[in-house]
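Only a single protein chain was left out; the remaining protein chains are all shown in position.
Our next item is chain A:
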Amino acid sequence: MQALKQHQGLVAPLDRANVDTDLIIPKQFLKSIKRTGFGPNLFDELRYLDEGYPGQDASQRPLNPDFVLNQPRYRDASILLTRRNFGCGSSREHAPWALEDFGFRVIIAPSFADIFYNNAFKNGILLVPLDEGTVERLFQEVEASEGYRLAVDLEAQTVTTPSGEVLHFEIDEFRKHCLLNGLDDIGLTLEHEAAIRDFEMKHRSAHPWLFRDREVS
């Protein structure tokens, strides 16, 4: 996983609540057996005027000029500003893969769906929850000023606006630590291998019916 300590980038506003993972990456693109290459189909149904399918040349498709990421001023955005309950719906990790592949490293919203929250952090994307009022204000600032950038500091848990205002955000220690250091959490868990084996032995003796190999003859 890519580490993220600080990030400064252009902000794109996606003014919509309850953005679901079907909208982030439609199901026809989930047929890929790879982790990469989903960027051209991020927000496919909002971004293009035609129906997308796997293996298409995205550069030949008609763009929806009204969609925010198609507007030249937001084209190089790496911070997505959006509304409450972002990432609701399915558990598809293709959603953060697509966001990351497009170039987003930070997403700011009042709240995020639980499974998406986990999936994003495992792919080096920092999710920044800020209250509704602050998000509303950031929307107004982004729309009012072309080239609007934010600076995010994960260590300090802050977002700094162009005017110098510093906003604090919450993140749990474990995710912060992993993201700051780009850690592979399978490796971290395997450091507890002895504890897992010990647990497993006791668990098996208390609940033998949970282990199907009991009947191997």
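We take it that a contact is a pair of C-beta atoms (placed from the backbone, for glycine too) under 8 Å apart; a residue touches a chain by one contact, two chains touch by 3 or more; residues count from 1.
Note that in this section contacts and distances are computed from a predicted model.
Colleague: According to its UniProt record, what is the protein name of the omitted chain, chosen from "Dipeptide ABC transporter ATP-binding protein", "SOS-response transcriptional regulator UmuD-like protein", "3-isopropylmalate dehydratase large subunit" or "Succinate dehydrogenase iron-sulfur subunit"?
Modeller: Checked against "Dipeptide ABC transporter ATP-binding protein", "SOS-response transcriptional regulator UmuD-like protein", "3-isopropylmalate dehydratase large subunit" or "Succinate dehydrogenase iron-sulfur subunit": the hidden chain maps to "3-isopropylmalate dehydratase large subunit".
Colleague: Among A:Ala3, A:Ala17, A:Ala58 or A:Val166, which residue is in touch with the absent chain?
Modeller: If we include the chain that is not displayed, A:Ala17 is the one touching it.
Colleague: Can you say which of A:Gln8, A:Asn70 or A:Asn85 touches the chain missing from this structure?
Modeller: A:Asn85
Colleague: Among A:Ala3, A:Ala58, A:Ala156 or A:Leu190, exactly one should touch the missing chain; which is it?
Modeller: A:Leu190
Colleague: Looking beyond the chains shown, say which of A:Lys5, A:Lys27 or A:Arg75 touches the absent one.
Modeller: A:Lys27
Colleague: Spell out, residue by residue, where the missing chain touches chain A.
Modeller: 15-18, 20, 22-23, 26-28, 30-35, 45, 51, 54-55, 83-85, 88-93, 96, 111, 113-115, 118-119, 122-123, 172-175, 177, 185-186, 189-190, 192, 195-196, 199-200, 203, 207-214
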